[in-house]
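Below is a structure I'd like to ask you about.
A single protein chain has been removed from this complex, and every other one stays in its place.
Chain naming follows the written order as A, B and C, and within any one chain the residues start at number 1.
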């Protein structure tokens, strides 16, 4: 798998770093190319030039821009991976590697779902396979913005956004796990590091101890179990943990479940979990490239990606 | 009802304002009296001097200090109102005026429950009386600290505090509404204005429209219905609303329920509500004084308090 | 002085409260009037109807909208008070009551300067009159947004906005105090309550003790001196103080100077001060109405306004 080029619209520090890291940089269009020229940045061409050289496109544009780009990709007959900011109709299917890798085979376009949906699918698929899920009620406490866009944030307030209950996250989970009954609510708070979810899962089978759940999650790839006893009192330490791991960009690819929050009350499973919004979909995109290109099984692809990204399990 | 005196431990701006407003100020003890003397503040005496002049004490000490003061009050045989920061065992009963006013009659001590518990009791009692409640699942997103103690706060993180599920809030609701089945979770976020609750209430009776719930809440005292369409997009506007009302300290005494969040899904009621942590228990304390002193019915006391505090309904 | 009517563009909770407080509410234009009608809010007319009934307009529109409204006012020959969000060219003069009240006499339009400029003018005028100012260097740490618009905020970051040094605040001070040498810098931080200024003032005359400065500020209207020893450790307690004062909207009209920060080092005066961005220009607007209408001296107007707003000094 080779990275042929990177496309940027404007000559900011990220574009400059892409070049200094040795990537071939392309401008989005001729307008954008001029901007780079004005900054004395020599790009390798425009998006259209790059497309001729690639087999698969990963469109990581801001929300809804992927929909605009779609025609360009279709005209050239390119295989495309879209992101969760796009509507599910943009692609032939929605994707979480450990849930439905095989569905991507033979498709020309798939959509890696959003960070929150990815996290939910990973854990709910595992719990459903092992214990049977009757109904999920999930409360999503969203970080308002990312650390590199602090100006999109809020201060000293909770935003009831979206005000509609249920939120769109439940139906989005159903694009990957169609038979799951799930109702979600979502709000926004003044943080930049990780979304926090509270899950209430009504189980079909009798589960009497938290240990049964822990054992199952311990066997599930891309989920880690953390404990407040180890110092994980807040999402802050979880963000710090990813930094200590020494990964590129301090990325937390795994869904992190608080082991000591897991509780069974009357056949209902309660727990807290953290979703690293910047990173959780990164391994999914790499798997999606393999899944849409063919040649590897689900297990092979996940194992390769995990090894590359230093995901231990 | 006369305010005989106010007790403070240290000569900060609040103590100075108490004097400038014309209240008689007392030091907590002789140690504390010296502190005031060092600041050239002439107090009217110590707590023990004040106690001789009063019929009822409202102990608004920080959490757990009420327990220390308890002996002093008992030795003098004074009637006492404690706050929700104390354990429920401190008093002969826990109190929310519109739920159990009559229980306070003939008691020597009662405890006004915490802000979150007060808010939950107000709405849950009303819903239970009108539609029957099978089970409540409540998620409490707590403001980390108050505006006058910003140094107790957190930054850019969610604290899973307490990590134990269920949190103590459910059992605390049961000190007022003993027969209600309720499971609560609670976390802390970097805000100072209002707690936000997500409620999921399994109803006994069939309720088919949000309007039925709205009509009931509209008839319930100390609950207001707000809408994102009127500009209430965040808890920030809710705090601002209390300021616009022109009340003392910009206090929001009412529980505020987002009308456009109310949703019935399969006999389960979902909604968001905001709890003004600094103010919601203020009317309860005034009613508690009347309830423990006798002479007024529940309706009379609530009406008088509402009128005094400019609570319209 | 009578308030004839209030103009709003949309039917939010502020518009509704204006009506419930008994004010006559007007829509900005016919478009806006329809919005109110859709919400079943009966307005008393449009802006143009209101203008016929008034002598003076206080234009408190968002920044730069005043410039658009200007023609309407001019066509009708109305006297107008603009706010500091507008360019200084919009009016015949810029205004801070205790600095240049008399300049407004006979004018048809004046501009009350912004919160930061108002605060700076109050203290700098006083210091200059009493000790002579050689040069002011001011660092303005701006709250990013107001509590009722938390969505315009930033999270966990300092914004170097504006990046240009000096910032526009210095020249704006010069619209009121033309002969003052002042250089300002300004940044934005994740708070909603009060701007904080660090002042470094090179004095012409020898001042040897902080007490000389304190005595002067104590005699200056609309400036209060606070101390960390009284519990003012942060701007949070300062905001709380305004609430404890029991004023409408918990408004802090006074510039608040930290007494224990005042320090003289080699003929340079250092200090910290807090500017309540929502309220500090309120008394200025009231005085501006009198100043432009005539009939009162500076001292009379300031005394009347202070009494009305419960400003003790």
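Here is the rule we go by: a residue touches a chain if its C-beta (ideal position, glycine included) is under 8 Å from a C-beta of that chain, and two chains touch if they have at least 3 such contacts.
Everything numeric here is computed off the predicted structure, so don't read it as measured data.
Listed residues B:150, B:170 or B:276: the one in touch with the omitted chain is B:150. Considering the full assembly, A:230 is the residue among A:31, A:230 or A:300 that touches the omitted chain. Contact with the undisplayed chain is limited, among B:32, B:69, B:94 or B:159, to B:159. Mapped onto subunit C, contacts with the missing chain fall at residues 137, 139, 141, 154-161, 163-166, 183, 185, 187, 189-194, 196, 198, 200, 228, 232-236, 239, 258, 260-261, 263, 265, 270-272. Listed for subunit B, the residues touching the missing chain in the whole complex are 144-145, 147, 150-151, 153-157, 159, 190-192. By the touch definition given at the top, subunit A reaches the unshown chain through residues 11-14, 16-17, 21, 147-151, 155-156, 192-193, 226, 230-234, 236-237, 239-241, 243-246, 248-250.
Keep in mind that, in the parts below, only the chains that are shown with their structure count from here on.
Farthest chain from subunit A, judged by C-alpha centroids: C. Averaged C-alpha coordinates put the centre of subunit A at 46 Å from the centre of subunit C. Computed from the mean C-alpha positions, the centre of subunit B lies at a distance of 35 Å from the centre of subunit C.
The geometric centre of subunit A is 41 Å away from that of subunit B, both derived from CA atoms. The residues of subunit C that reach two or more other chains are 147, 150-151, 155-156, 192, listed in rising order.
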